[in-house]
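The other protein chains are all here in position, but one chain of the complex has been omitted.
And then chain A:
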Amino acid sequence: MTATLEAAAPVTEDEAPQPKRSLWPFKTAPVRVFAPVAVFVLVIAAWAASSHLLVPEASRFLLPSPEEVVAQGLLDPTARTEILTALWSTVQVALVGLVLAIVLGVLFAVVMSQTRWAEYSLYPYAVVLQTIPILAVVPLFGFWFGYEFGSRVIVCVMVSLFPVITNTLFGLKSVAPAEHDLFTLHGANRFQRLWKLQLPAALPAMISGFKISGGQAVIGSIVADFFFRQGEPGIGRMIDVYRQRLATEELLTALLLSSLVGLCLFWAFDLLAGRIDRMHGKR
């Protein structure tokens, strides 16, 4: 009994717990919001100034000013519908491709983390995904798989797979040796070790990979559409159309909106990363 009493001695100040961390993610909002907004304003101002001051009136179409881009690209109903419809097609392809890349990439990384020979035999080819000139492969996919949705998705998967594989694998292998010892001590099987130790430990690294892949998937979707020119038109094809028409306003609108999609994906993963970091007691 004495043992219990002594052992249960109350925790005193020198051992006091650290204060509970706030779950509110925007504590540093002023800097985190205003700094990028300020940069945005500066860039727009520089763009407007260049357009008005450097480019002669006659060749203004080469660099239309921001307000013209907004007026003709976004406020004009015909152009807006055209661009947003194309954007939606591009986004659909990119999202399906990204989800597939995440599923396949995590699967590959898990397999590679489990056996050394799997890692040795597969990893070089994962690297090839990154080094292969995508522009050369896209027409081949067209020959093999047709020119529509499916092929565009395959291109997306191909360009966004590597960051998922490499980051997940890194995360799975980053588990501290003592934590592996703990699981060994308690006779954990392979699945328990993976599910209760390696995957949770790998989550932050995995999300970093997803962040990169999100932007890649959007680019992949546009590149594929630019080449295939069949099925529902996406941003890739519209970019080409606007180029031929010298419709720089629409071209710039399409470009900015597709970047925004990539940015939104990045933000979504960043929010997720924040949640996971708080779950891990960081931040």
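To be clear about the criterion, contacts are C-beta pairs under 8 Å (C-beta built on N, C-alpha and C of every residue); 3 or more make two chains touch, one makes a residue touch a chain; residues count from 1.
As a working rule, contacts and distances are computed from a predicted model.
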item: Complex member absent from the view - protein name from UniProt, among "NitT/TauT family transport system ATP-binding protein", "NADH-quinone oxidoreductase subunit NuoH", "Benzoyl-CoA reductase subunit A" or "Cytochrome (Ubi)quinol oxidase subunit III"; value: "NitT/TauT family transport system ATP-binding protein"
item: Touching residue (missing chain; options A:V31, A:L54, A:A136 or A:A178); value: A:A178
item: Absent-chain contact - pick from A:A188, A:I212, A:V241 or A:L256; value: A:A188
item: Options A:L197, A:A217 or A:V261, residue touching the unrepresented chain; value: A:L197
item: Residues in chain A touching the chain absent from view; value: 2-4, 6-11, 14-18, 20-21, 176, 178-179, 181-188, 192, 196-197, 200-201, 203, 279-282
